[in-house]
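Beneath this line is the structure, given in structure tokens, with notes to follow.
As you look at this complex, bear in mind that one protein chain is not there, while each of the others sits in place.
Letters A and B name the chains as they come in the text, with residue numbers starting at 1 for each one.
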Amino acid sequence: MSQTKLLWRLFALMIGTLLLLPVAATADDDDEDEKDPLPFSDLVVTEPAQRFSEETGCVAPESEMRRNHMKYILHQRDETMHEGIRTRQYSLEECINCHAVKDEQGEYVRVEDERHFCATCHTYASVKIDCFQCHSDVPVRASKLRKLQSGLAPHHPTEPFAGKLASETLQLLTNEDQAQ
Amino acid sequence: MKQVLKYREIEGKSTGFWILLGGLGALIALALGAVLYMEHEGHYVTGMSNQIVWGMPHVFAIFLIVTASGILNPASIGTVFGKTLYKPLGRLSALLAIAMLIGGLMVLVLDLGHPDRLIVAMTYYNFKSIFAWNIILYNGFLAVVAIYIWLMMERKMNKYYPAAGFIAFIWRLILTTGTGSIFGFLVARQAYDAALLAPMFVIMSFAYGLAVFILVLMAAYAWTKRPLGDAVLFRLKNLLGVFIASVLYFVAVYHLTNLYAAENSGVEHFILMDGGIYTKLFWIVQILLGSLLPLAMVYHPTIGKSRPAIATAAALVIIGGFAQLYVLLIGGQAYPLEMFPGYEVTSSFFDGQVNSYSPSIWEITLGVGGIATSLLMVTIAVRVLKFLPVSLEDAVVDPHAAKAD
Partner (left out) sequence: MSDTSKPMDPSRRQFISKTGAATGAAMIAPGVFLTTPAQAKPADQPVSNDKRWGILVDTNKCGNGCNACITACEEENGWGSANPSEDHSSPEQKAQWIRKVTIRDKATQHVTTLPLMCQHCENPPCVDVCPTGASFKREDGIVLVDKHICIGCRYCMMACPYKARSFVHEDLKDQKPWAPRGKGTVESCTMCVHRVDEDGTPACVEACNATAGGALRFGDLYDENSEISRELKQYGGKEIRADLNLNTGVRYRGI
């Protein structure tokens, strides 16, 4: 084979692969959606500690969450990070607060444990979760929130405390702490 | 009689060839092992810290990237400036440029805190960042030089390659300026606060690139037992002399201007007088061994004609180059940031203190792996494609010498 032909083929192969990659990736997605109304329905997933609402259960219908939870989290991530939007419906912190799983000793299981809500499906599907390199994989108990309570002071040390910081979370965790 | 210039793949059947391949492969494997270890454990296993932020991998990576641009010189001189003597060297020169750049980028990427986020690096661009521009420049360089090689090799397209050569020439000047500007933009650090860094990097790239080119050329021709005439070699070593002298000139101007700029005189004093290892590296390795000695060697009337001496001079330039980058990069960080002029500064975070750095074996292994990657690519490429002229005898390369015969 001539030199240039060889070069050309290599080049064409590289370009071809690059072009086909996204096509292959999207093709995959589509099939799955049709087949299974509730992905991973054969896995035993631990029930959350509480429901977001009576109608939807989770913050969106369960079949939607199973497929697209990452889209919600990603969207929220950018809004919170860059614009300071801190609504709680789709916040990862609240996912953890509701879905945290406890072991026999009553301790929260960590993400390395297959019983961890996220780990159950992710281990099964062997999809690596990147979140918990940085984010906490368990709720932080109320006792550790001591600092936050005093953090509600406004900018003038002389004014009375007034704040609204994640108070729902605080409440949830306070109750829980007392229950223990 | 006039001999014709012919290119051919190297045979690649000798034991030496396989040993070379095996050795380079082993170095690369070691480097990948080191990377896995560093990435798994985290950077605490390296000598780098929050004080010395960039370390040995960056010295290697910048050396390779800068060299990649300079090593294109023989091709440019042949194509852009129409010097026939350099024309046969064009293919090898361009090949080396691609290989060294890939080796350097590999080291740079594998040292990232998140090499797994390469996709992020490719899809999120901050167009204000000189670093992001460099990523584009590097990729463009690879493409331009690849096309250039193809045009040189494909007989039908031969008439276009001077144009490609010209683009490649311009592109790589911008590229090295860009690499130099990575430092030039760090106004906060006294050692890098100089507009002179960008042109200095261009000249440095000429010297390092040519030194590497000479070594590779000599090795390739000696090991394949192909003839390499004095005409080519002496021309190259004379050019090397010119480049070494130019680098020396730039280094002198750089340090003199820094001495005069009052706010930078502290770091100058540090590098030139009492920087310990950095001062020694600067005077002994960079200036004496890496510049003055090879300069004397290549211009010496008798030594300058001996092949081992030429090879040694080229090797010294490379060692001097590493020393230069080490002093600039690590020395520049070792000297404390000046935040409070006129004050003595102390803190728990090592403010006001000269920072120490001892490179770990992992970092060095990674850097060496980058060099090995470049060389392996070259070795394989000259084995499968027609990069090397069958002969670089005087009669082949130099029409005047041929006529005289």
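We take it that a contact is a pair of C-beta atoms (placed from the backbone, for glycine too) under 8 Å apart; a residue touches a chain by one contact, two chains touch by 3 or more.
Because the structure is predicted, anything quoted here is derived from the model rather than measured.
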Shown chains contacted by the missing chain are A, B
Touching the hidden chain, out of B:242, B:337 or B:380, is B:337
Note that chain A touches the absent chain at residues 50-53, 59, 77, 79, 81-89, 93-94, 96, 133-136, 139-140, 147-157, 160-172, 174-175
Contact residues on chain B toward the hidden chain run 39, 41-44, 48-54, 112-115, 117-118, 120-121, 124-126, 128-132, 135, 182, 185-189, 263, 333, 337, 339-340, 342-351, 355
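Keep this in mind: only the chains that are shown with their structure count from here on.
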Chain A to chain B, mean C-alpha position gap in Å, rounds to 45
